[in-house]
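The structure under discussion is supplied below as C-alpha cells; questions concerning it will follow.
Here the complex is missing a single protein chain, while all its other protein chains stay put.
Chain naming follows the written order as A, B and C, and within any one chain the residues start at number 1.
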Amino acid sequence: MSIRTPEEYRDSLRQLNTEIWAFGEKISDVVDHPLFVPHVNAVAATYEFSLDPTTEDLMLAESHLTSKKISRFNHIHQSVEDLLKKVKMLRMINQKTACCIQRCAGMDSLNTGHIVTYDIDQKYGTNYHERFNKYIQKVQDENIVVIGAMTDVKGNRALKPSKQKDPDLYLHVVEEREDGIVVKGAKAHLTGVTGAHEVLVFPTAALKDDEKDYAVVFSMPVDTPGVTYIFGRQSNDTRKTEQGEIDKGNAQFATVGGECIAVFDNVFVPWESVYMHGETDFAGKFVEIFAASHRQNYGACKGGIADVLIGATYLTAKYNGVETASHIKDKLVEMIHLVETLYSGSIACSSEGHKTASGAYLTNILLANVTKQNTTRLVYEIGRIAQDIGGGILATQPAEEDFRHPEIGGLIDKYLVGVDGVPTEARLRVHRLIECLSSGTALVEAMHGAGSPQAQRVFMLRQGNLGYKEKLATKIAGIDSLKN
Amino acid sequence: MSIRTPEEYRDSLRQLNTEIWAFGEKISDVVDHPLFVPHVNAVAATYEFSLDPTTEDLMLAESHLTSKKISRFNHIHQSVEDLLKKVKMLRMINQKTACCIQRCAGMDSLNTGHIVTYDIDQKYGTNYHERFNKYIQKVQDENIVVIGAMTDVKGNRALKPSKQKDPDLYLHVVEEREDGIVVKGAKAHLTGVTGAHEVLVFPTAALKDDEKDYAVVFSMPVDTPGVTYIFGRQSNDTRKTEQGEIDKGNAQFATVGGECIAVFDNVFVPWESVYMHGETDFAGKFVEIFAASHRQNYGACKGGIADVLIGATYLTAKYNGVETASHIKDKLVEMIHLVETLYSGSIACSSEGHKTASGAYLTNILLANVTKQNTTRLVYEIGRIAQDIGGGILATQPAEEDFRHPEIGGLIDKYLVGVDGVPTEARLRVHRLIECLSSGTALVEAMHGAGSPQAQRVFMLRQGNLGYKEKLATKIAGIDSLKN
Amino acid sequence: MSIRTPEEYRDSLRQLNTEIWAFGEKISDVVDHPLFVPHVNAVAATYEFSLDPTTEDLMLAESHLTSKKISRFNHIHQSVEDLLKKVKMLRMINQKTACCIQRCAGMDSLNTGHIVTYDIDQKYGTNYHERFNKYIQKVQDENIVVIGAMTDVKGNRALKPSKQKDPDLYLHVVEEREDGIVVKGAKAHLTGVTGAHEVLVFPTAALKDDEKDYAVVFSMPVDTPGVTYIFGRQSNDTRKTEQGEIDKGNAQFATVGGECIAVFDNVFVPWESVYMHGETDFAGKFVEIFAASHRQNYGACKGGIADVLIGATYLTAKYNGVETASHIKDKLVEMIHLVETLYSGSIACSSEGHKTASGAYLTNILLANVTKQNTTRLVYEIGRIAQDIGGGILATQPAEEDFRHPEIGGLIDKYLVGVDGVPTEARLRVHRLIECLSSGTALVEAMHGAGSPQAQRVFMLRQGNLGYKEKLATKIAGIDSLKN
Partner (left out) sequence: MSIRTPEEYRDSLRQLNTEIWAFGEKISDVVDHPLFVPHVNAVAATYEFSLDPTTEDLMLAESHLTSKKISRFNHIHQSVEDLLKKVKMLRMINQKTACCIQRCAGMDSLNTGHIVTYDIDQKYGTNYHERFNKYIQKVQDENIVVIGAMTDVKGNRALKPSKQKDPDLYLHVVEEREDGIVVKGAKAHLTGVTGAHEVLVFPTAALKDDEKDYAVVFSMPVDTPGVTYIFGRQSNDTRKTEQGEIDKGNAQFATVGGECIAVFDNVFVPWESVYMHGETDFAGKFVEIFAASHRQNYGACKGGIADVLIGATYLTAKYNGVETASHIKDKLVEMIHLVETLYSGSIACSSEGHKTASGAYLTNILLANVTKQNTTRLVYEIGRIAQDIGGGILATQPAEEDFRHPEIGGLIDKYLVGVDGVPTEARLRVHRLIECLSSGTALVEAMHGAGSPQAQRVFMLRQGNLGYKEKLATKIAGIDSLKN
C-alpha cells in the first residue's frame, strides 16, 4: 500500500480526518477546497516527478534500510552526492512549480532524528534510534508525506520556556502514562499540513536541565485527535477562491507552503512514537542539526522560484519591447548573479558535508547558515529588481473580471497591449506572476523559513572560528614573537 | 460654494457621475462602496487637517492670485519656504494616514502648468497662462481636488507615439472643432480618481515635431462623458470588503492611492480648458518639471508612511519582549537612518529650489531625482527590516474570522499572546499593519510612482554636470598644463 | 595685523615654534618641508579663495561681534542661510583642492563653544561666554586658523576616564593655580596642526559627576610649551617627498588633513583661556553639539572631493574610449546619485537648523548624524566604482621615475597610451589621482572623521523619536481604542 501516483496521493489524503480551520470555518474537504488545491497540487507534483524518467534520478534514492527505491524526501542521506542531489532536486522542482513544495522540513527532521537519536542512545543507553529507524522505514515503504513541527509560540521572547506566565506557550509533556505521554501546547508556522500524512514534532530551542518536560520529540498521524490546525492568511489568499486564473498569478500551485498553527490539547502519544523524552542536553543539538539541514535548502528552493521570476521578468521586458535595452539586460544579469550566489551556497554547504556518527551525512553547518542568511537579503533584492522591470502596472492592473467583461474587456485588451503579436492576456498573466513571486508571503518565507536572520548570525559567530583567525593575524603581524 | 469639511467634501463627490469599474462591475456608489471608502477617507483627511489649528499652518497657504487662505494642494509655490512646507505637510499627513493621500500629482501638475504655460506664451504669443490662471483660481476658490493624468499606455516601448501600430496608445487629438478639441487614448496609473473633482491631462514624454497631436494639455471634470475609469487591483484589496478590521491592517485608510486606467473615447474638451495644443517642444519640459516636482515629494510622503512602519515594528518588538535586544535596536536605528535619508532628499531639493520665469518656485531638479531614486531602494530595505523584526507570523497569522470564532478564537487568544499585559488582539493588529505597509502595492508605488528608476537616472546623467567635474579633475591632476 | 594673503599666512606660520615630529625627526621648517607643504597649501587656498570675487560670497561672512567681513571659518552662524553657506563653501573648496582643508573642526568648535558657554553661564552664573566672545573676536580680527582637539586616546574603551589604569589616558587638569590650570594627557587625530595658529581643546565624551578634572575646555597657541605633536602616517605619504608630480596624484594638495597626536605634558593654561572647568554636566552637551556641527559638513566636503573623483573617473573612461558604453554611463550616474545623496544630507540638516539660546544657529542634530552615517558608506562605494572604471592599472602603473627614464620611458609612453590625441602622461596622472582619492587614508577619514559610525547610531536612536512613531502606529492599527 505504497502511494505511487498523484491521484493515489490525493485519495490517501481524502481518508484523513484532519481538523483544519480557515477563515472561521472548519474545512471538511481539504483536498478539494479551492483554498487548498494549489497546496495539494504542489505536493502531488513531487509524486508526478518521481514517475517521470527525466527527473526520477533526482527524485528517488536508494533506502539504506531496505535498498529499495524511495522518495528522496524520505531518504537518509548516505553521501555528499546525496546532499548535492537533495538541493538539485529542490531547485528543479521549484523551477516547475514556483512555490514551496512543503516536504523539506519533513525530510530534514527525519535526517535530524536519525542523527540525534543515535547520539542520545550512545550517551544514555536508550533505544530511540531503533524506534526511529522503524518509523523511517514505515514512511519510506508507504511513501507518505511527513512534515515537521518545531516553532513554539513563545509568548514573551525574553523568558525561557519554564518562566512563561502560561506554561503551555512551549509544547510540553503534561502527563506520563504507562503506554505513552500526553502533550500540550502549540506549534506555529507548520508548513504543508494540508498535504501531509504524518507530523514529526520537536523542540524549538536549547533547553536547561530543569526543562525536561519541554525536551520531547515524537511523531504522530496528522489527524491525531486533539490536534487543531488553524490556517494562516497569505498575501492575496482569497484570489485562490476567485473565478478565473489570471489574478492568481500561479494558478496551479500555491505561492508558499500554506502555514498553520497546530494546537495540541492534551494529545496522547504512544511510547513507540517518542524519540526524545527529557534529554534536555540534546534539544539544542536537534535544533542546530535540523536548522542547518533546512537552511541548506534555501539557496536551491528559493533559487528555483527565482528562476521563474527571472523568466517572467525577461518575458515582460520582451512584451514591452525593451529586452535589449542595456539597463534591462544589466538588471537581468544582476538577477542571475544573485540567484546563482544563492545556489552556490546550497551547493557549497552540501559539497562540504560530512558523515555523522549515525552514518547519515550532514551539511556543513557554517555554510548552510551563510546560505540561509543570503536568502534573507538576496531574495528581496531579486524581487525588487523584478518589480523595477515589471513596471507600475504590477500595482494597477485591472481585475480579470474586468478583462473578461463584455462591455469594458475590449478596452483593456486594446490599451494594455504590448509589442505586436503578443496577446494582451499574456501580459496580464505575466504581471500577476511577477506580483505573486516578488512580494508578500513569498518574501516573508525567504526571511523567516528555517529560522530568522538573527538565528543564523548566532551560529555564524559560534562557527566562524574567530580564535583561529586571531592566531593567523597574530602570526602575520609579528605579534607572537613580541610576547616572548 | 467652497468645500470646507470632510462631510461637504463627501457630499460633493456624491454629486458626480463618474464611470468607475472594478472587479467587472460599474460602481455607482463610489463614495460609500467598501472598496473605495478607505481611499476617500484619505482625501477627506486633508480637509480635516486643514481645519485643525495644529496642522493648518502646513495645510494652508496664501493664494498669490486672491490672497485668500487656500489649500496648499491648490497653491502655486511662492518661495523656498513654500517648497519646504509642501514636503513637511506630506510627511505629517502620511504619518497620520499611513497611505498615499492622492493629491500631490494634482498639486504638482497645477504648478507645472503655471510654469510651462508662461513659457509657451513667451515663445509663441499664445495666452495659455491667463487661461490656466483662471482655472487655478476656480480650483482654489471651490477648494476642490484635482488629479493628474500623465502616463500613456505606450504599447511597444521601443517605438515613438506616432510609430505605434495603434495610434491611440498615446492619448492624442483626433479632431479640432470650433469650440474645442476631441481626444482619444488612455492614461494609466491615475491616482485618486475616486476622490477627485477634476483631472489635468498632459503628455508622458518629450515629443518630436511631427507628433503635434500628442502635444496636448487640458483639464476636465472627472465625470466628463466618454471617460471610463477601470480600477486596478492592489495587494489584498478584497480584504477591504471583508467584515472586521484586523486583517485590513490600516482599516481606515487605503494602503496606496487607488490607481486606475482612464480610457478617453473621443472626449470633447472646450478651448477654455486647453493649455497646450501642438507645441511639441514644450512636452518634454512639462514632463521634466512635473516629474521633478513630483519626485520632490517621495522622501517625505514615503517617509511619513515609513514612520508608521517603524512605529509598528517597534511595537511588535515590545510585544515580543525584545525591544532592548541589541540587534533589534540596531535594526530600528537602521530604519530611522533610512527614513531620514529619504526625508533629507525632500528637504534638500526644496531648500535648493529656485524661482522660475512664471514666478512659481521649482524644486532643484537634480536633487529631486536623487530623492526619488532613493525611495526606489530604501523603502524596500525599510520594509525588509520591518519583516525581519516582525517575524514569520506576518505570513502565517490566522484570519480575523478565526480569532472571532467562538470555538477556536480562544486558542488563538491563548497561544498568540506576547508579553504580559498586551491583549493578543493588539499583536494581531500590528502584524497586519506591518504586512500592509511593508510589501506589495506599497512598494511598487515607491518604485514607480513619479517615474521608474531609469527615468531618474536619465535626468541625473543630464544634470550631473560631468563636464564640470572633468575640469576639476583635470586641474587637480595637473593635466591642463600638460596640454600647453 | 590681520592675515590677508596666502603669503602672509605662510609667513605667520614661519613665526611659530611648534614642536612637530614625523618619521623620527623633529621638523623645524614645517611650512616648507615637502611632507607638509601640501597640507599648508590647502589651508592657504582658503585665504586665496577669500580674496577671489567669484568665491568670496561663500568664503566671507559678517561678524556678529564687529560687523566686519571675516572668514566664514571664524564666523558664528547667524541664520539658516549661514548654515547653508557653510556647507556650500566646503563643497566648493574641496572641489578645487580635492582634500580636507582642515579648518572645519575649528569653525565647529568655535560655534559649539559659543553655544555651550552661554548655557553654562545660565546655569552656574559663570562668565565663560564673555571670555569666549573675546577669544572669538581676536580670532576673527587676526584672521587666524583655529583647530580643534577632542579625541582622547582612551586606553581601555570599556572603562570610563576615571577608571583607566593610567589617569592620563584622558586629558585632565592636574593642578589648579591662581593664574590658571595645568593639564596633562594626549589628544589623538588632531587635524591641521601644520597650518594652525591656535588650538581649542575640549572633552571627548559625556562625563560623570566624579570626573570634574576631565571637564575642561580651553584654547592655546599651537606652539604652547609642553605640547608635542607627533604626525601620523598616511597612505603613500612618502610619495610627497619623492621627486616628480605624477605619483602624488594630487601634487599640490594633501589627500587628507594631516593628523597627529598631541601630547600635553603639564601644560599651563591661563584662566582667560579656560571656558569650562569642572561643569561635567556640559561635557556631553559640548560633544553632542560639536559632533552634530561637524557631521553636518561631511556630505559637502566629502562630496566636493567625490566630485573630483567622478571627474577623474569620467576622464579615464574617455581616455580609454569607453565613456559612451552603457555600463560606464550607468556607473557614472550611480556615482552622481551617491554624491548628491551625501550632499542632500548636508543641505537638509542645514536647512532644518535652528537658533540656540546663545543666538548661534545650530544644524538639525538628527539629520546631521544621518549625513555623516551616509559618508561612512557611500564614500566607500563611490571609491569602489571609481576603481571599477579606473581598471587594474590603478594597481600596476610604473613609477614616474620609470616614465621619465631615458631607456624605458619610451616603452611606457608607447604602451600605456589610450585614445588618439591624449598624451600618455595624462592617463598616468589621472590614474594616480583616482588612486589617491579612492582608497586608503581618504576613506578612513570619511569613516571616522567627526566620529565613528556607531557614535552616529547612538544619536539616531536617541533622536529618532521611537515613542512618537509608536503612537502613530498605535492609532492607525486601532490599538488605542482596544485598550479602553
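Points worth noting:
Criterion: a residue touches a chain if its C-beta (ideal position, glycine included) is under 8 Å from a C-beta of that chain, and two chains touch if they have at least 3 such contacts.
Small disclaimer: the values here were computed from a predicted structure and weren't measured.
Considering the full assembly, C:His405 is the residue among C:Lys68, C:Lys285, C:His405 or C:Lys471 that touches the omitted chain.
Looking at C:Arg384, C:Arg462 or C:Lys475, the residue that reaches the missing chain in the full complex is C:Arg384.
Only one residue in the set A:Val37, A:Val267, A:Cys349 or A:Leu362 touches the chain that does not appear here, and it is A:Cys349. Residues of chain C that touch the chain left out of view are 21-25, 151, 153-159, 165-166, 168-169, 186, 188-189, 228, 230-236, 238-239, 247, 256, 259-261, 263, 320-322, 327, 376-377, 380, 384, 387-388, 391-399, 401-402, 404-405, 408, 411-412, 414-420, 435, 439-441, 443-445, 447-449, 452-454, 457. On the side of chain B, the interface with the absent chain consists of residues 326-327, 330, using the contact rule stated above.
The missing chain lies against chain A, touching residues 84, 95-98, 245, 249-253, 307-312, 314-315, 318, 329-330, 332-333, 336-337, 340-341, 343-345, 347-352, 366-367, 370-371, 373-374, 423, 425-426, 429-430, 432-433, 457, 460-461, 464, 466, 468-479, 482-483.
Convention: only the chains that are shown with their structure count from here on.
Centrality annotation: B (chain centre taken as mean Cα position, compared with the mean over all protein Cα atoms). Computed centre separation for the pair chain A/chain B is 38 angstrom, with centres defined by C-alpha atoms. Mean C-alpha position of chain B lies 40 Å from that of chain C.
Centre-to-centre spacing of chain A and chain C amounts to 51 Å, using the average Cα coordinate of each chain. Annotation for chain C: residues 330 touch two or more other chains.
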